[in-house]
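Complex shown without one protein chain; remaining protein chains in place.
The block that comes next holds chain A.
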Amino acid sequence: MFKQTTAVTLLNLRSIPQRWGMSLATVLSIALVVGVLLGFMAMASGFRATVDGAGSDDVAIMLRGGAMAEMNSNVSRDEVRLLEAAPGIAAGAQGDPLISSELYVVADALRRTTGTRSNLALRGLGLHGPELRPQFSLVEGRMFEPGAAELVVGASVQREFEGFSLGETVRLGPNEWTVVGIFSTGGSVFDSEIWTDLGVVQNLYQRGSGVQTVRARLTSPDDIEVLREHVGNEPRLNLEVLTERDYFARSAGGTVTLIEWAGWPLAILMAIGALAGAWNAMYASVDARTRELATLRAIGFGGFPAFIAAMVEAIVLAFLGGLVGAGATWLLFDGVSASTLGSGFTQIVFAFAVTPGAAVQGVILAVIVGVLGGFVPAIRAARIPLLAVHAD
């Protein structure tokens, strides 16, 4: 039985080139299905990686209760003072708490590729701000001077938007700024931002002494509870305390779900279309070998080997399609830079990421198409009557 099956299967696979037209169409149509699925998943996981990469467990972010997003939050100067003395916050080199009061406003910039205006985040941060971003490093130039209209610009901003080269003068609204440095936080969401001194933003945008958020380095990730309890018990503080990771996970969730919810149904619909194609191709394959299969029956082969052989053919074609689709998506899309509007109403630049996990899911979908598409034709192959030897 086993020998028979192997023999028929090999015979079958070797004859694929005789039906190369249909076989190629099957492979390519399945490749396209996988390509569409992986394209969407690469978008979702690239976006997730950018946003998740920004949040660390040992940085706490404090917003006004109910504000949900930085943009809507406001924290008064008095509240910031109270927080400076709160427990659970690590101390810097000079013994002062590692805390950064931040305020961001939205500014317009021209996108290089399309020449259209897009929102960018202009963030004013405190002295310790950069220290609270674990992978922060200056790529070019120097940091801004406190009190000066100077900017340091994220690497993604410089790549995607016009007019942010080192030394250039940038006009944002009525004010002129000088770009004095380019920074990177390892591809995280902060690379899509422009940074300057907190006091300058408060001043130029008439925000008084208020800020939007306070970030603080925790003595250890577990101390978020200590800080949260302290803030909860202090009636003068109406703040929500989150780790930065939780904050970003919450704000990225919607976009990621939206992309995945668009990708899967489309891929499944297309898979049904490709399934019809594979089914058809397998029927053609079985039809073409009617005499051959009947001859095998006549010389004593069972129906089961014919069934297995047809199934293997379908699965091999589908698997090839899956590989081609995954490979092509990886070559075409992996690392492609894109940007979209994030929860803070500002652009988040991210790179498409074709992950191994997604590629495996794509190939699995391809094999499912092969199994379903091959099943009925394979049964037909197993039930070809002996008399079909005389078929023309």
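For the reader, a short list of remarks on this structure follows.
Methods note: contacts are C-beta pairs under 8 Å (C-beta built on N, C-alpha and C of every residue); 3 or more make two chains touch, one makes a residue touch a chain; residues count from 1.
By our rule, contacts and distances are computed from a predicted model.
The UniProt record for the undisplayed chain lists the protein name "FtsX-like permease family protein", from the options "succinate dehydrogenase", "FtsX-like permease family protein", "Polyketide cyclase" or "DNA-binding protein".
Looking at A:L172, A:A252, A:V354 or A:V367, the residue that reaches the missing chain in the full complex is A:L172.
Touching the missing chain, out of A:A7, A:A69, A:L166 or A:I368, is residue A:A69.
Considering the whole complex, the residue from A:L11, A:A49, A:V106 or A:V226 that touches the absent chain is A:V106.
The missing chain, though absent from the display, is touched by one residue of A:I272, A:A298, A:V360 or A:L387; that residue is A:I272. Listed here are the chain A residues that touch the chain not shown: 21-22, 24-26, 28-29, 32-33, 35-36, 39, 64, 66-69, 71-72, 74, 105-108, 114, 116-119, 172-174, 205-206, 210, 238, 266, 269-270, 272-274, 276-277, 279-281, 283-284, 338-341, 345, 347.
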